[in-house]
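A single protein chain has been omitted; all remaining protein chains appear in their positions.
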Amino acid sequence: MSDTLIWLFALPLTGAVATLLLPRQATALANVTAVATTAVAATLLHAVSRQGTLSYEIGGWSAGLGIALRADGLSTLLLMMTALVVLASSVYASAYFSKAAERARFWPLWLLLWTALNALLLSGDLFNLYVTLELLGLSAVALASLGGKLAAVQAALRYLLVGLLGSMMFLAGVSLVYAGYGTLDLSTLAHTVEAGPLAWTALALMTAGLLLKTALFPLHFWLPPAHASAPAPVSAVLSALVVKAAFYLVLRLWLDVFADLLTPAAARLLGVMGAAAILWGSWRALRTERLKLLAAYSTVAQLGYLFLFFPILLAMPPGPARDAALGGLVILALTHGFAKAGLFLAIGIIQQRCGHDRICELDGTAQRLPATTFAIALGGVALIGLPPSGAFLGKWQLIGGAFATGQWLWVLVIIAGSLLAAAYIFRVLGHAFGNRAYPQSTVTVAREEWPALVLTGTAVIGLGLAGAPVWQLLGSNA
Amino acid sequence: MLTAHWLYGITGCLVVALGLRTALLHALLLHRLIGINVMGAGVFLMLIAVAYRGPGVAPDPVPHALVLTGIVVAVSATALALALARRLTAEQDDE
Amino acid sequence: MIEVMSSLLIVSGLGFYLAGSIGLLRLPDLYSRLHALTKADNLGLGLLTAGLGLYTQDLLIALKLVLIWLAVLAASAASAHLIAQHARRRETQS
Partner (left out) sequence: MTTSAMLILDILMVLSLLSLAAAALATSDARRSVILFMAFGLVLALAWARLQAPDVALAEAAIGAGLSGALLLAAVGDQPRRALTGDTKPVHHHDHSNLKLMLEWTVTLLCIAVAGALAWALAQAFERAPQATLAQAVSENLATSGVSNPVTAVLLNFRAYDTLLELAVLLTAVLGIFALGPARPGYRTAGPVFGGLVRWLVPVLILAAAYLLWVGAHAPGGAFQAGATLAAAGVVLRLAGQRTVGLPQGPTLHLVIAAGVGTFLLVGLSLLVLGRPFLGYPPAWAGGLILLIETAAMLAIAATLVLAFLGGRPQPPRVNVTGGKPPAASISTLRPRSREGLSGADVPGAESHKHFSEENRQC
């Protein structure tokens, strides 16, 4: 069963090589790879829900000397989300790129990005995590620059430099850990780290590097241009998955590995940055002219919510209340992943059909592209956090936790953020449903529109109505 | 007490700080890139200093392997950054 | 005896290096600096390799050292030539 851990990164990597060597069949090969990898992820989800955490020692060397892969509830859920989002975006991308040369460039990098995501989520070794971070960063940058226009190249270059700086800081922390503890294995470290300058500095450096990569305010400056100028399927994956991979690592380090040396003050700092991200990101999303930039700023804001959980989780004693809050965090992250990916795909359709993504000129989109507009509306429901979306459950836990730990100030931020989100979503929908008659008739392009609908639908209905298994899965191996 | 260990380890820390400062402050792309590379070199120096066990004792090979990997990763990233910069110039010339 | 000889060779090699470095820093123009650098350093390296080869008393290692010296010799001659040629071309152009 634990072989699934290997196939999860080996399949996309094999696919990357195959699409590189057989460019004519690249699209077909990539889609086959996507379906197969998703099937493996589903198998893993099933296995982890029954047997708990799975691990694999690569090369048969015990963890420490060798590298161990691990899949617990948290990483399995994120792996599953990754698979579904990439699968849907792959279907969309098959129609998005019209020229053969474009497709030949896109697929190998796309599958390398997936390899990096899966490898990162599975890795149980600090230095290996550094390598996966670099693979993720480089493939993301290469994909983001595929637009080839000045803005895209400029944004990609900045993205690369920021990412490199982040990984160097992470690596500095990793080096300190090895110097002091003589191991890189996460689960061994969880038992050996002790409070002191060594662990503090290492954790601070790694966290700073990761915050840069996950674009937490005020380190978010690179994200909007990069996400807004990339090709639509790439933007979807960048916003939904890539920034979240860095967030996952922060969560892993803070809650699992270095849990013993955290102070409320540090968690509060993350909370404050998260709150600022919510307010600033939402405000910028409300003010922006372009739909893609709106979605990108909304990502900045949504990441803020995830960091609001830190001061709350840390103020809670271990127990069912804390597990419930952690489940809320995960479901919020999953909902945002599905919703934002779907939103970017929908925006891509609008951009291709209308030739622009200027919000104030969207009048009549609802008549022309009803399914796409519906997808945007569904995604909006999830971003605002209305019931029945998964985000509603997540925010519910967040607010409950804030009251339970006496940190009611965060509640005001959440409410303000949700109101701002409602404002920017309704601003878009208001234009899209504008009743100026449009000469063109309704367009439906099933292959392009389905992925966006399915993704946003999952965020609103799937996670909202069937969210309970998330808590079970997280609890089964706590 | 090993002096070499300390001497090179602390130098590594200083080199990291030097590189970090340039990477954060400098306006020119090439300098920032060199800054990041210098920062990486400082981290590698720290690792190699940690691996050193004094004359006559075999050093720890694991940091050596990590640094080798790190060097190759750093040069890949540098290469991609320079290619992006070249494309950027071309696009700017087109404007 | 051998140790003394090798030390002597190494020290004299270092002397040439010193001279070359002073030349690099003090001489007025590119051509004379190149001249100082390549000639003095090549000779210095030759003496150094001879000294080290003698010191190790191992034929294989000595052979490797001589190979390194030859490679450096060729590379430095060619690069000095290229640098001078480039500079000269620039002069004639302007």
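The first chain written gets the first letter, and so on, giving A, B and C; residue counts start at 1 in each chain.
In this text, a contact is a pair of C-beta atoms (placed from the backbone, for glycine too) under 8 Å apart; a residue touches a chain by one contact, two chains touch by 3 or more.
Small disclaimer: the values here were computed from a predicted structure and weren't measured.
Asker: Using the touch definition from the header, name the shown chains in contact with the chain that isn't displayed.
Answerer: Checking the complete complex, the chain left out touches A, B, C.
Asker: Pick out which of A:Gln154, A:Ser298, A:Thr373 or A:Thr456 touches the chain that's been left out of the picture.
Answerer: A:Gln154
Asker: Which parts of chain C are in contact with the chain that was left out?
Answerer: Against the left-out chain, chain C lists 71, 74-75, 77-78, 81-83, 85-86, 89, 93.
Asker: Applying the definition given at the start, please give the residues of chain A touching the unseen chain.
Answerer: Residues in contact with the chain left out: 3, 6, 10, 13-14, 16-17, 20-21, 56-61, 64-67, 99, 101-102, 105, 108-109, 112, 115-116, 119, 127-128, 131-132, 134-135, 138-139, 141-142, 145-149, 153-154, 157-158, 161-162, 172, 176, 179-183, 196-198, 200-202, 204-205, 221-222.
Asker: May I ask you to list the residues on chain B that touch the chain which is not drawn?
Answerer: Here the touching residues of chain B are 3-22, 24-35, 37-38, 41-42, 44-46, 48-52, 58-62, 64-69, 71-80, 82-94.
Here is the rule we use: only the chains that are shown with their structure count from here on.
Asker: Please categorise the chain-chain contact pattern as a line, ring, star, complete graph or other.
Answerer: Drawn as a graph, the chains match no named shape, so other.
Asker: Any idea which two chains share the most contacting C-beta pairs?
Answerer: The chain pair with the largest number of C-beta contacts is A-B.
Asker: How big is the gap, in whole Å, between where the Cα atoms of chain A centre and where those of chain C centre?
Answerer: 57
Asker: If you average the Cα atoms of chain A and of chain B to get two centres, how far apart are those centres in Å?
Answerer: Each chain reduced to its C-alpha mean, chain A and chain B end up 29 Å apart.
Asker: Mind pulling up the chain B residues that touch chain A in the complex?
Answerer: Touch list, chain B to chain A: 16, 20, 23-24, 29, 32-33, 36, 39-40, 43, 46-47, 50, 62-63, 66, 69-70, 73, 76-77, 80-81, 84-85, 87-88, 91-92, 94-95.
Asker: List the residues on chain A that touch chain B in their complex, please.
Answerer: For this pair, the touching residues of chain A are 127, 130-131, 134, 137-138, 141-142, 145, 148-150, 153-154, 156-157, 160-161, 164-165, 168, 171-172, 175-176, 178-179.
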